[in-house]
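Input: a single structure, listed below in structure tokens.
All protein chains of the complex are present and in place, except for one that has been dropped.
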Amino acid sequence: MTNEERYERGLQTLQKMAGEEDVRMIEGMGEFHPDFGHMMIAFGFGDIYSRSAFDLKQREVITLTSLITQGATEQLPFHLHAALNVGMSPEEILELVMHCAAYAGFPKACGALTVVKRVFDERNIVPNTK
Amino acid sequence: MTNEERYERGLQTLQKMAGEEDVRMIEGMGEFHPDFGHMMIAFGFGDIYSRSAFDLKQREVITLTSLITQGATEQLPFHLHAALNVGMSPEEILELVMHCAAYAGFPKACGALTVVKRVFDERNIVPNTK
Amino acid sequence: MTNEERYERGLQTLQKMAGEEDVRMIEGMGEFHPDFGHMMIAFGFGDIYSRSAFDLKQREVITLTSLITQGATEQLPFHLHAALNVGMSPEEILELVMHCAAYAGFPKACGALTVVKRVFDERNIVPNTK
Amino acid sequence: MTNEERYERGLQTLQKMAGEEDVRMIEGMGEFHPDFGHMMIAFGFGDIYSRSAFDLKQREVITLTSLITQGATEQLPFHLHAALNVGMSPEEILELVMHCAAYAGFPKACGALTVVKRVFDERNIVPNTK
Amino acid sequence: MTNEERYERGLQTLQKMAGEEDVRMIEGMGEFHPDFGHMMIAFGFGDIYSRSAFDLKQREVITLTSLITQGATEQLPFHLHAALNVGMSPEEILELVMHCAAYAGFPKACGALTVVKRVFDERNIVPNTK
Partner (left out) sequence: MTNEERYERGLQTLQKMAGEEDVRMIEGMGEFHPDFGHMMIAFGFGDIYSRSAFDLKQREVITLTSLITQGATEQLPFHLHAALNVGMSPEEILELVMHCAAYAGFPKACGALTVVKRVFDERNIVPNTK
């Protein structure tokens, strides 16, 4: 596989995960810092996300958990949108935040929940929490 | 003790710590994600904060230190207000930030100090720093 | 639900996840620090792990990711054993570590892989990595 | 105040906190890396710990919380001994770990508890946990 | 060396690193919390940055790496400006972010890159990335 093929494969995976605006945002990072942009798409979305051992939904479960655990709230909107796009339900996202409270601590979970609420509001999602 | 009693106990402790607006904010999280809201109040404020082994002031010393160390600046305003409400002096808060500089590093302490200043300004607090 | 029922529910879940030795280890923490032990079982394994929204396998995916991301390698053996006990395959564990390399950085992934290898060796697992 | 006076002040504070063996360990770091050793004693124990705004017991509450939150388990024994030397009770240490579970997550609290048990065993401490 | 001399030395180093506005910002922290401000200048910029073992450019490489690794994005603008002021090229900053992606994970690198872009825009820097 050549670097061009890795990039192409990554771009296809990215387009399955992200809406137009978020693909555009990633491409914008590549315009500012081309080698970084290539690495994100060829390595991140190509070499990692495109592997068949997990489907994209399972990968987003892992990604969201890692982001919440490290307090990377600013990276959450992209991956919350992606998670919803590849089939994670709003209720599963809420459950994931709850499980993370025990492992990463309540501050990380509360910080995440604020962002989750904002993304759900943008998408007019009303989670079924009875 | 039933879950309702744990929740009730937590709510009472929360009301000793937080002003109306902050209680309302916690309740708002519970409206969005009821099980998470229950857990925060029954477990966090009920099972943990309500234990008599430490008073609320000592608990806020621990909470603020943990928040500063993990860089959870967005969770600081709630607990800075709570700390002041339960008897921590402004000067003790400043001293805590200073001690944390050595243990959590200067970036975490500087990030915290910016939030402390904002909260003190909101409450018209002029710390006695000679 | 009373605290006793929460504890009982947690203990049953724990026994589905952990082998005898690991259950014994958790109980040992409870002998040293009874309130902590109660909290771990009633809250951690009872209130969180026992919720039906995710099965135990999905919960271990989240737990392992959080542990790897925060570099909590000493807590990994318990949850690697649990993950294998509740149906995660060795190959899924290896894939999870690989995905985490991109999100938590290579040092965290390498540190985790060393522990994974040790646990696989203990259980005579030879992963199918072709 | 000169650097020599800062160092002298730090050394006196260190000797109030640490047993002979632990003072010796700090001095050993200073033999390997003299400027680092000077900084630890003059700045850490002199400029920070010697300030009168908190007593040494309150400072150890903050230090232990910061260490547990960042997962710095290897630095815990020195400060658990120091905490006990300056008047923190074993029961207060156990309570601190419990409070930290909610803020820093259970993995950090469990990792800390293992070290606490080891230090209590060394000192033949049997905490009063009913 | 007295504390006044340490402070004076730190102030001189700070003025080599930071523009007027950023020096003013640091002084503002000292007006709010004088002992903290003294510590930052006498210890941070005096005792540490002023040591001759590394030049200021090498020190900013280390500082930027530490800030990115701990996700302290809010402290980045000061040190990105300082790095550029003491001779780090825009291309070296971009390369540092890229190297950090592998060690601190992509979320930290992406978070940093957003701030780098903002600082470069403020200074009308167009990096030479071919």
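By letter and in written order, the chains are A, B, C, D and E; residue numbering begins at 1 in each of them.
Keep in mind that, in the parts below, contacts are C-beta pairs under 8 Å (C-beta built on N, C-alpha and C of every residue); 3 or more make two chains touch, one makes a residue touch a chain.
Note that the structure is predicted; figures quoted are calculated from it, not measured.
Every shown chain touched by the omitted chain in the complete complex is listed here: A, B, C, D, E.
In the complete complex, the residue from D:19, D:44 or D:77 that touches the missing chain is D:44. Of B:42, B:102 or B:119, it is B:102 that touches the chain left out of the display. Screening E:1, E:25 or E:48 against the full complex identifies E:48 as the residue touching the chain left out. Hidden from this view is one chain, which touches chain E at 43-44, 48, 51, 53-54, 58-59, 61-63, 65-70, 91-92, 95-96, 98-104. The omitted chain makes contact with chain A at the following residues, 1-3, 6, 35, 39, 43, 47, 51. Chain B residues in contact with the hidden partner, per the touch definition given at the top, are 102-108.
One rule holds for everything that comes next: only the chains that are shown with their structure count from here on.
The minimum number of touch steps linking chain A to chain D comes to 1.
Chain centres defined as mean CA positions place B nearest to the mean of all protein CA atoms. Rounded to a multiple of 5, the C-alpha superposition of chain C onto chain D involves a rotation of 120 degrees.
Between chain B and chain E, the centres computed from C-alpha atoms are 30 Å apart.
Averaging C-alpha coordinates per chain places the centre of chain D 30 Å away from that of chain E. Rounded to a whole number, the gap between the C-alpha centres of chain C and chain E is 40 angstrom.
With touch defined as above, residues shared between interfaces to two or more other chains in chain A number as follows: 44, 66-67, 70-71, 98, 101-108. The touch graph of these protein chains is complete, with an edge between every pair of chains.
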